[in-house]
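One protein chain omitted, others in place.
A, B and C label the chains in the order they appear, each numbered from 1.
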Amino acid sequence: MSVVREFTKGLYKQNPVFKQALGLCPTLAVSNSVESALGMGVAVTFVLLCSNSIISLIHKIVPAKIRIPIYIVVIATFVTIVDLSMAGFLPALHKTLGIFVPLIVVNCIILGRAEAFAGKNGIGLSIVDGLGMGIGFTIALLLLGTLREFMGNGSFMGIPVMNPGFEPVLIMILPPGAFLTIGFVLGFFNWLENKRAK
Amino acid sequence: MKELCKLGGLLMLITTIAASALAGIYNVTKPRIEAQKALQLERALTIALPSAPREAIFPVQDEDVILYYVGYKTPEKKELIGYAFVSHGSGYSSVIETMVGVDTLGNILGMKVLNQVETPGLGTKVEEIRHGDDAPWFTQQFIARPAGQVAVDKDGGDIQSITGATISSRALTKSVVAAYEKLLADKAKPN
Amino acid sequence: MDKKYFVSSSPHIYAQDSIPKIMYTVILTLVPAAIGSIYFFGLRALWIIAIAAVSAVATEALLQIMMKRPVTVYDGSAILTGILLAYNVAPSVPLWLPAVGSFFAIAVGKMVFGGLGHNPMNPALLGRAFLLASWPTHMTIFSAAVPKGGTVSGIDAITTATPLNVLKAAQEVLRHPQNFSPAQKMEASEAIGQLYDSLRELFIGRIGGCIGETSTLLLLIGAAFLMYKRYIGWKIPFTYVGTVALLSWIFGGADGLFSGNPIFHVLSGGLILGAFYMATDMVTTPITFAGRVYFGVGCGVITVVIRQFGGYPEGVSYSILLMNLLTPLLDRWTRPRVFGGKKTG
Partner (left out) sequence: MGFMSSKSFSGGIHPPASKKITESSSIVKCPAPPAVIIPMQQHIGAPAKPIVAAGDAVRIGDPVSESGGFVSVPSHASVSGTVSAIEARPHPLGGKVLSVVIENDGQEKWRDDIGFDAKYAELSRKEIINRIQAAGLAGMGGATFPTHVKLSPPPDKKIDTLILNGAECEPYLTADHRLMLEEPERIIRGMEILFKVLGAKSGAIGIESNKMDAIKVLRQKIAELNLPFKVYALHVKYPQGAEKQLIKAIINRRVPAGGLPMDIGCVVHNVGTAAAVYDAVAYRRPLVERVVTITGAGIKSPKNLQVPIGTPFSHVFNQCNGLTQDAGKIIMGGPMMGLAQSDIEAPVIKGTSGLLVLTEKQSRRKQELPCISCAHCVDACPMGLLPKMLGQFVKHERFDDAESYHVLDCIECGSCAFVCPANINLVHWIKNGKLRVMQKRKKAN
């Protein structure tokens, strides 16, 4: 039962972006198209999964005083792995994501889960938690990416879905569009929550 | 003191493991990354000098710096087709890097934008491929024009600039002219 | 003797001003400019103004109904926002553009923050910024907007660009002479000369530009009435225009310092509309005496910096939006001296 709960909490109830407002920097920066959102989501999920499992394995032998540097080293290692592999196998995506792949190191979702969950739980639950959070993050990015790409470019995954007369709302794929979109999406979820609470 | 050594030792251990893991990954991915880069260059060169086979295009270097490429009809350096070079122009929000190919008279044979981070929807239209086309319409305009004299309509030339993105359009034309002049200078240099 | 009398805190008499009265008066003073724009650009200008105003009112009413709040669209503030937005778009834009702009201005610029009185930035300008970022091609092309009896630029030979666009292009040539041919340089200096000769056209408004910004004369007629009614003060508009005049005299010329033509810079672009109608928006500007002076000067500095050194030929709307954001700080820094008190904070 608790495995299911640890997995599903990241999807909505404790969604890192919508509920905890973590990892907003990459969320805002790379959600201008579905493709980069998906790439970023998968990259973060992979790093989260690996770092959560390694940290849950070693947290017992890591002294509290140096746990943060060690966590960072672990995370940075996996991020570099992702960065190099992406450059090797998916060069186009690597070019679009650019600096934001290395920046996953400082993404607070990953260190946050390490501190809040993996550093206290066993490997099994930590993997489930990392997977749930990673997928939650990916869902958030995909939602934003879909909205922004649709409005700002009239396309989905690069395929035009609007008729040629459509004039895209350019601002939506520019940085201000990210803030507008996430503002409205967060507002929507809060409104939903308030309505449910009543 | 003892604790410090213990902590330091542990940190050392972890970083060593991480470093070794990365070294392994690096070795695995390095050839692929280089291959990707080479592939990109190759594609650009093929677009820039469409009638020259890849094996017949040779870089001209000054020490380690590639100055330009020379393309022939055959790998045996017979029948000179033209030259390819990379131009750099400051656009609206980035440096636009373009591979340009010219024939021996300086007429443009082909062009491919290598790198640009212009405003999406405006400056990025330098790479826009219109529905039904197979090459970007903006750079297609350059083909067969003398590289030393290309200019956008606003500067009195024939290249129709991108609506709302005069700066990016102008950056491209100006960089091509400048890079072509550099090519002439480089060619004049004794190798 | 059972009669109940009203009891309330003093004072017991009030001035006759009210928010709707202020709003409708401002709208009224914008009418001459509207008539001017219809004369210069044709009926399409009227359509754009009407669509923007209707869209603004509809958006506000709709959101208020959705949020179950009292509907207060009768206060005139939404209409004013719509009209000002329409004044800030080119007469050639497609008709859906002002509708979308008004929707954004009211929804995101005003209602999101809590409605009238709570918005940190001028909603009309925010709407304009949104339109400019979203559909830059529609917002920056004036070639289809030739005013009756004039040209877009005020120069016979140049038909596609506004005076500020022409000036910017010509200055580019003159400031970097090494990149251009002698013929181009000749042409540029001639263009600048002709621009400076077209001041009369600029003043009347027989040039291209946004719907409401071109006619300095008609705008000033309205603004004078507002000043007479004391709905706008002298501090922000005069310091704003003064700063722009001074700085463009110093930095605005192509022949080095102190060679600019301040009158040309004041009359062209959206400065008069911005200084008298948007930098004076009560909600988003400082309430203190000194705050309003700094606000005007700040707007002027930013406008000139954008015009002279920025990527856009015009900087009025961004300068006002940026200074709007500084308003709370300006109010805090410039608290007036209490009667008989020492200078504070």
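FYI, contacts are C-beta pairs under 8 Å (C-beta built on N, C-alpha and C of every residue); 3 or more make two chains touch, one makes a residue touch a chain.
This is a predicted model, so every value here is computed, not measured.
Looking at the complex as a whole, the chain kept out of the display touches C. Interface note: of C:W96, C:F258 or C:F289, the residue touching the hidden chain in the full complex is C:F289. Within the set C:G117, C:G149, C:P177 or C:G311, the residue that contacts the chain not displayed is C:G117.
The missing chain lies against chain C, touching residues 1, 3-15, 17-19, 21-22, 72, 75, 77, 115-118, 282-289, 292, 331, 335-342, 344.
Just so we're on the same page, only the chains that are shown with their structure count from here on.
A separation of 44 Å divides the Cα centre of chain B from that of chain C. Centroid to centroid, with C-alpha atoms defining each point, chain A and chain C lie 41 Å apart. The residues of chain A that reach two or more other chains are 168, 170, 174, listed in rising order. In chain C, the residues that reach two or more other chains under the touch definition are 136.
Interface of chain B with chain A (complex): residues 6-7, 10-11, 14-15, 18, 21-22, 25-26, 28-30, 32-33, 36, 40, 119-122, 131. Taken in their complex, chain A has these residues touching chain C: 167-172, 174, 176, 180, 183. Residue ranges on chain C touching chain B, taken from their complex, read 136-137, 140-141, 169, 184, 311.
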